[in-house]
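Here the complex is missing one protein chain, while the rest keep their positions.
Moving on to subunit A:
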Amino acid sequence: MGAEQKFLVCWCACVCVCAQKRLWEGTEVGTNLADGASDNKVDHVHDTMQATDAPPSPPAKDQTQRFAFDERIWEATNVEINLVEDAPPIRDKEADEADHVLDTMQTQDFPPPSTAKDQFQEELVIKPLHSGDIYASFQFRTQWDTDFLEKHKFSHYRLFPKSLGQVISKFSVRELHISFTQGYWRTMQWGQPFLPSPPGAELWVWFQDTVTDVDLAWKELTNVLSGIFCASLNFIDSTNTVQPSASFKPLGVGNVTDQRFLRYAVLPREIVCTENLTPWKKLLPCGSKAGLAVLMKSEKLFHSSFHSQALHIRPVCKDWQCKSTSWELRQTLNVVFDLHTSGQGKREWSLFKMFSRTLTEACPLASSSKVYVDITDNPQGELFELSPATPLVSQAVVLGDGRTYSVYDLTDHATFGQTHSLNVLLRWRAAESGEMLRPLLHGERYVAGYGLQTGEIHTLVYNNHPYRAFPVLLLDTVPWYLRLYIHTLTVTSKGRDNKPSYIHYQPSKDRLQPHLLEMLIQLPPNSVTEVTVQFERALLKWTEYTPDPNHGFYVGSSVISALVPSVVAMDTNNTQERPLFSSFFPCKEESTYFMRIYTEPLLVNLPTPDFSMPYNVICLTCTVVAVGYGSLYNLLTRTFQVEEPSQGLAKRLANIIRRLRGVPLLT
């Protein structure tokens, strides 16, 4: 792996974790990195954290010392971040390389000759979960060595979907990540997903720094995507769009990290169904005609506990030298099938049972097409039986945990056997599948209090690591109609105040922009950190209520991004599998990994007028107020006087004469 590329990847992942890391990185590593990195961010962070009004000095020694503590923590996690990219069993270039090494018995098929500028890979990972449920994750990757931004250079599309290519070139998109999720990933039961996503729709986009009016491009882009994916993305407007300063850093090649070019929005209410799946499937080169995509029958995919489909576009290095970039489109689909509702309690899974289809061929356009089954917990086959058996075994480090996979290569005809179809079958032998390792990081969130005036948002972040503390970045986006009392923000761990080392808060503007709160919090080992903030519920204008106001209003998930210490170092058994000389110091590459988790969205009731008879209410109220108040006010302010009886004409005349004469008037 080339040093330069390594640095780049490392750097990308680093910045995506936290700004604070970038502080000292700027001092030490930053010189090696691209000088063009706009580091106004760094100054900003400095200002926020130090709260000094000294002019921002270049990264100096005292600052380095100031962050010496942080540095120490981060140092252990420095180079390690490579793993972020290798971590999922997704094929990156590096991961591919790793695979070449690891797939000991596998006859590796190399990508097509370099004359073809685009290639397509597909894979399916099946992971039996400890709860008895089963997790199936599809990944489709299309890579194309082209430059969309030079508008006249290309017009011919082969594998890459034209609709997306046009979107990239028209809106000068650098990175685009969109996910549609139905359901909530149950971290405590299922462990970590390969690609996390919040319930509803999530969209975040990095624009090229050549874009002048980002807001306009964002608005148009969301409307176009809304059309492409048949989703309500057109509901994304300024009231739910934010620009996170640290939580969402580019995942692809590039060094522009100015948050002005980032837009992030979540629609927690979005319902995902077949009408979103169909256009998503159409973007695949083989559609749903061949390859793994034949398994995607919507009646089965939506008969599950969790369904998430996502699409990621980013620039990646073309080759190991990373002289030029190519575009990567990655489509993922994650499903969790429920043991209880679909299996009648019988622990047996097969492709046919899950998808009501079996595999008969690979997608002919795919350079690689594989099915992986996680057999880590089942090395000797004592837990479950896997049939047909496959000789191919692959190992990978996924989310800090070494996993072993059985591999079925669909490009190899022998895989399909006599029946010309592949139906992977897992049959459990043991009734219980053992204890699951507790996820090291998970979060939950709820609204506390009662009544319709105020409330309190509680976010709990759990660090289940027995002895290591690590920092997390918490991102909260709260709609404007919940008026946060930011002075009531408290962060407590183990009963003590835990001061965040970095806070970025952007207050809301009524009907214009939401609250944005980003914090860097150090989680003590084996602790629960509770973040609370009080809010007041605003009374909306009567046209601003949704058609079902008594359902409540959604607040999107909090995002928790972290560099989590790896479980490999916690594992005491690993000395048995590895040579002794390799296992004394915890290997850096395995010691931490990047993780992002989402909390559940909130449903908050706002004070709601009775819409069932607005006319009556308005009429009655106005009448009562007008009549009652008006007349009472009248009575209170008017003084009553007995009216003088009008004088006769003669007397008036006499008085005029008397006045002229200066004699007292007649009464």
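By our rule, contacts are C-beta pairs under 8 Å (C-beta built on N, C-alpha and C of every residue); 3 or more make two chains touch, one makes a residue touch a chain; residues count from 1.
Definition applied: contacts and distances are computed from a predicted model.
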According to its UniProt record, the missing chain among "Eukaryotic translation elongation factor 1 epsilon-1", "GPI-anchor transamidase component GPAA1", "Phospholipid-transporting ATPase" or "Prolactin receptor" is "GPI-anchor transamidase component GPAA1"
Which of A:162, A:323 or A:340 touches the missing chain? It is A:340
Touch assignment to the omitted chain, from A:438, A:458 or A:651, lands on A:458
Among the options A:229, A:554 or A:594, the absent chain makes contact with A:554
Among A:276, A:304, A:561 or A:592, contact with the omitted chain is made only by A:304
Subunit A residues touching the chain left out here are 182-184, 186, 188-189, 199-200, 268, 302-307, 338-341, 344-345, 444, 446-450, 452, 456, 458, 548-552, 554, 600-605, 608, 612, 627, 631, 634-635, 638, 640, 642
